[in-house]
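All protein chains but one are shown in place.
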Amino acid sequence: MSKVEKTDNQFVRESIQNQFGPAVKSIEESYGMLDIVISKDTLIPVITWLKKTETLRFQFLTSLCGVHYPEQKEFEFSVVYHLHSLTQNIRIRIHIFMPESDLKVPTLTTLFAGANWMERETFEFYGIQFTGHPDLRTILNVEDMNYHPLRKQYPLVDNTRTDKDDKYFGR
Amino acid sequence: MGINPELIPIKNGPEMYTGEGYGLTQIEKVIGLARANSIWPLPFATSCCGIEFMATMAATYDLGRFGAERLSFSPRQADLLMVMGTIAKKMGPVLRQVYIQMAEPKWVIAVGACASSGGIFDTYSVLQGIDKVIPVDVYVPGCPPPPEAILDGILKIQDLIKQEPIRRRESPQYKELLASYDIQ
Amino acid sequence: MINISDDNFHNDHRINGHVEPEEDIRQYNYLNLGPTHPATHGIFQNILKMDGEIIVEAEPTIGYIHRAFEKLAENRPFYQIPTITDRLNYCSAPINNIGWHLTIEKLLGVETPKRVDYLRVIIMELARIADHIICNSVIAVDTGALTGFLYVFQWREKIYDIYEEICGARLTTNIGRIGGFERDFNETVFARIEHFLKEFPAALKEFESLVMRNRIFMDRTIQVGGISAERALEYSFTGPNLRAAGVDYDVRVMTPYCSYEDFDFTIPLGSSGDTYDRFCVRQEEMWQSLSIIRQALKNLPEGNFHADVPEFYLPPKENVYNSMEGLIWHFKIVMGEINVPKGQVYQCVEGGNGELGFYLISDGGRQPFRLHFRRPCFIYYQAYPEMIQGSMLSDAILTMSSMNVIAGELDA
Amino acid sequence: MITEISFYSLSFLAIVSSILMIFHKNAMYSVLFLLICFFSVAGLYVMLNAQFLGIVHIIVYAGAIMVLFLYVIMFLNMSSPITIRKSKLIMLAAICTGLMFLFVLFAALWSVPFGHAPQQVDQNIGLAKTLGKVLFNEYLIPFEVTSVLFLSGMIGVVIFNKKETENE
Amino acid sequence: MNELLELKDQLRLIPLSHYVFLCLALFSIGMTGVLLRRNMIIVFLSIELMLNSVNLLAVAFSVYHNDPGAQAFVFFNMVVAAAEVAVGLAMLVMIYRNIKTIDINALNRLKW
Amino acid sequence: MQPLSSRSKIVSNKTMSWSERLYIPAILAGLKVTLHHLFKKKVTVSYPEQTRPHSKFYRGRHVLKRDDQGRENCTACGLCAIACPAEAITMVAEERQKGEETLYREEKYAAEYNINMLRCIFCGLCEEACPKDAIYLTDTISTSGYNRDTFLYTKDMLLEGALPETRIDIQARRKGQREGAM
Amino acid sequence: MESISIDAIQMDYLAILAQFVIASGFVLGTFFLTHKLGPKFKSDKKLQAFECGLESIGDARLPFSVKYFLAAILFVLFDAEIIFFYPWAVNFRELGESGLLKMVLFVSPFLLGFYYVIKKGALKWE
Partner (left out) sequence: MTILVFKILLVLVLFLISLGVAAYSTYSERKVAAFIQDRLGPNRAGPFGILQPIADGIKMIMKEEIIPLTSNKILFVAGPAITMITALMTSAVIPWGPSVTIDGMKVPLQVADINIGILYVMGVVSLGVYGIMIGGWASNNKYALLGAVRASTQMISYELAMGMSIIAIIMTTGSLSIGDMVTGQHGTWGMGWNIFVQPLGFLIFLICAFAECNRTPFDLPESETELVGGYHTEYSSMKLGFYLFAEYVNMFISSAIITCLYFGGYHFPFMDKVSAIMGEVPFAILCVMVFFLKILFFIFFFMWVRWTIPRFRFDQLMNLGWKVLLPLSVLNMLATGTIIVLNS
């Protein structure tokens, strides 16, 4: 692999905009990292391109997680991908947003083997469906968990349960 | 179905052993001493507290001094179930099964805030104290309890064992206790 | 809601979500490794489909100590979050702790003095040593050599003593504060660190001489649970496990934090990502950590042990008792009414197990809006089935312990 | 006294355990009963002063062959249990045949004089040394041939095993 | 106390015929087993039993007739039996793995 | 994978020398090490007879402090309860009545003050949060018990004795805290 | 080897018998004792096989690797072969050189077979 010159955020921003243009909804920089918002249809092409392009080589999926913004109507749920280009040593953050009515996101397992469990976890926490995922099941909780605990409407503590005795709490 | 924890009486410390037939015979004393000095723990170490348990086993504190260094991971062989660390709901049935499969006489010690009461993890997924699923004999506070505290718990268990009448495990009270946990 | 129903068991032949065909059930042995298996030091379950001693397929089930860290974090004020992070990777709690503080400091824009950085580096490297001590000695224990474990564990105990002198606790230390430390390192701390630096190398040598070049140990670990660099990257491996596969990725070098750029150390690498590589890499990392601590002690700058940020750092008690301003700040901080900017930060540190990342979304409230932990264990444990495929049961166990999967971090 | 008691109790044990062996449903128990039978036979060897053969009997039969049987039983594990038994009639016929056979031979041999115990007994006859001498002088050829037998045995076993793995 | 006898007296106490009949009994039991059982393992065991009875007989004769040759013969018998069992059981396992049963009658139905 | 930095080195040597192949030398070396330890001084602390000295900052069982005149310091402001991540502290505040000045230093006091020791994680945040110098963690460990109820430490159990001799000395801790900031 | 008096032999075996009786008496006695003394508390769940706190998947007595079986077969063959060595070793001094030769002759097919077995990977466990 030929040694490419060190790139910076600016370069990434420009090249991604050149490549995808309007598909990229916004690019901002905060705390030294690019926040790129794309629509979820372009997710796979963008990430594939980011991974494969010689000058970028974002071949490392640092993390993947969901976020729930209950008050952003029509964009309640978001999935955030942290990508890292080891050779260039640049990290970027990619956001996709979706409404609660349509929680389907294409899976990244085809590109990163490591995305498997991260997606399962996100599914479990937020109920986001990763289409094409080989084995989308709950991973951390009991299998018959019937809600998605990290959504904001659910409290931390499950108040219906009986295994708690307030006598032992300081409140 | 799950047990209804409201029905579970909170167990009353060592007094419950003193009730019937207090005053141990000589033989009972000897047996009690023997049992107390030969505790084989089953370390049910799930998380951080398990690391402190390691420290307790290690040279500086040496659980072996109490004759308890022989860990047995098979419940058949263990005398003391040491629950160390968070017990999530997913783990609850497993813990119960292990407890049930232990051979009598058996004791349980809940080490650390999590095992005893859930600790800071007052969350949807964590059991708020293992005494919701199995009877506990000694609680050790701390998060994690320092090795001294764990040893203190072991000493307490030893006291308990020394006081236990030999027929306690066949007494109706004990059966009742188990029944209240839905264990026949 | 509490689900202690007895039929909550995993008792059919299921691997990777599908029920196994009848033919396979007759032919293979399905062995259940965990949850209460001595080899699964933390608690996870593996259903192994075995052909004799050879593992054909494995399915890990995790979540046995899922504690809902992320949800919990959304419900705790910022200054209480270290109590949560400490329990993520409890083998090296201070690294998590400082990692979190770096994150929040980044969000708040707090500049820490050099001295704080250096002290943090010392603490983090001690924590790394503590972590690797556990991991490597547990590898040794799993090969049957218990004694080495007890030798090095004494030194972990010494690290605990150091922590205890700094913050009063041993394992879940709660050692840092926003902007620095709760109190300055006193003489005893430095004396203990010096003592540790002086004596520990001998103990480490001894441990190495017990196992490292012993053929039994080498045979047990070489070519066991290997993973190629490509696959490791695919799986987003980081830390010693990735370095064992031959990729010199180290957050301390790639994205220096806490003035790591001031220190001179090498990144130990393995060649084929097998258990022996992982063992050696961790072993060498301990040596490197020792050298980093030495450098930090030698060049330790004078200065304050915390940043001068009265809005985030609790004022000294005397001020609280005596001055109105101090009292007000004190109340504000404890009540969590400090001004936090909105925004998103990602900060990562080189944890005991690899890149430990904190992705914090703040909406300006007293609690994080969303805090996602990039937990290295969680991410690479999914490669486990692949790594043990075709190996033997004993290999599977060694692979597991050499990956240093910490249940607290795995299950969140 | 002791001699008679030993002989008759050992014989009794041998016969009873071998009968149990053939009738027991569970093959595992059959093996164990046969083991007991073999021990009694070994005891008889010792009584006959064939100590070496007795211990070889134990090492080879009890220590090796029966272990192999156990392996087979564990290995096959009867995951399809052999519950199908032969029909009652055939069973009866089998037992009758056995009894008849016994009876006929008994009758035939009842009056055969086997001769009395010799006046002078060579006490060294059962020793390994004597046996060795015989073996390495008179029976040298069979001895060497056994080795070839073993060789063929090994080859056979390995070939079976090979087939095995290929079939999978 | 003279309960401890010399070998020759011992031999006198138990006539050779007793050994013969014992061996006969064992042999017939073995034979019955072969006929009776369909489980190949048991059949095999019965064969071993028959072999044993013969061995015992040979040893008895050798002692009573003062001839070490028979014992050498028994010796061969035993070790050869070992080889036979080894190969036999290997075959048995192979058969089992192919036809999934060790019922001896099942073999009849097989076209080899 | 190309190197990402210039400071890496390969540390695992997997080729065995012939003496390593023989098993025996390494085993003998190991035996030597263990034999050496056999005669070494043991590091064990025989708890409970011996105890390891805790650091003066050790975070153990809590104590509610009194001031020099033996009055309770706590003013039931509730900061400790808020700061507690385990929600282990409960209290009931009450106004100080006339004539109780010798008992309570501030106008309000905690009529009830409970810490659930089983929930407490000994993080020390309460100590830090207290504006009235009232609650401290001590260097004694919190002991275990047979009954979950007994871990609800009430005020009587937490409060140090009124007499000067029965005071629990946390002076070092108080001083040590933030001494650099002064 | 001097001839041993018959009495001694019988006595030796009797002593072994005595040892057997004592040993089994001890073992069975202890079993009886534990059976009588220990508490009893039976339930279905308790008496299930232990499998890390979960219920067992499938039958425990499942086929294990054919390798074990192969090792056992080879053991039987070899064990029988070793038996031949004993009478030979006892007589070794008398047999002298020719004995050695005979044994070499005997051992060589054995070693050949052994070599074959290893070559064919029958003892390979991977």
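As written, the chain order gives the labels A, B, C, D, E, F and G, with residue 1 at the start of each chain.
The working rule: contacts are C-beta pairs under 8 Å (C-beta built on N, C-alpha and C of every residue); 3 or more make two chains touch, one makes a residue touch a chain.
All of these numbers come straight from a predicted model, not from anything done at the bench.
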Option touching the unshown chain, where D:I55, D:A93, D:V145 or D:I159 are the choices: D:I55
Chain not shown: contacting residue from F:L31, F:V92 or F:A111: F:L31
Absent-chain interface as seen on chain B, which is shown: 30-31, 33-35, 37-38, 58-59, 62, 64-67, 69-74, 76-77, 79, 103-105, 166, 169
Touching residues on chain F - with respect to the absent chain: 27, 30-31, 33-35, 37-38, 40, 42-44, 46
For chain C, the residues touching the chain missing from this view: 29, 31-32, 37-39, 53, 140-147, 150-151, 154, 210-211, 214, 216-217, 219-220, 392-395, 397
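Quick note on the criterion: only the chains that are shown with their structure count from here on.
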Distance in touch steps, counted as few as possible, from chain A out to chain F: 1
Given chain E and chain F, the chains that contact each of them: none
Pair with more cross-chain C-beta pairs in contact, given B-F and C-G: B-F
CA centroid of chain B to CA centroid of chain D, Å: 53
Centre distance in Å when chain B and chain G are each reduced to the mean of their C-alpha atoms: 41
Geometric centre distance via CA averages, chain E-chain B, whole Å: 56
Touching two or more other chains - residues of chain A: 86, 89, 140-142, 149, 156, 158, 162-163, 168-169
Residue list for chain C, restricted to those that touch at least two other chains: 2-3, 6, 8-9, 35-37, 63, 66, 68, 71-72, 83-84, 151, 154, 172, 233, 247, 249, 254, 411
Chain-chain contacts as defined at top: A-B, A-C, A-F, B-C, B-F, B-G, C-F, C-G, D-E, D-G, E-G
In the complex with chain F, residue positions of chain A that touch it: 1, 3, 86-87, 89, 167-171
Chain A contact footprint on chain C (complex, rising order): 1-3, 8, 16-17, 62-63, 66, 68, 70-72, 74-75, 106-107, 231, 233-237, 247, 249, 254-255, 343-346, 348, 355, 357, 359, 361, 370, 372, 374, 378-383, 411-412
Chain E residues touching chain G - in the complex, by the definition given at the top: 4-7, 10, 75, 78-79, 82-83, 85-86, 89-90, 93
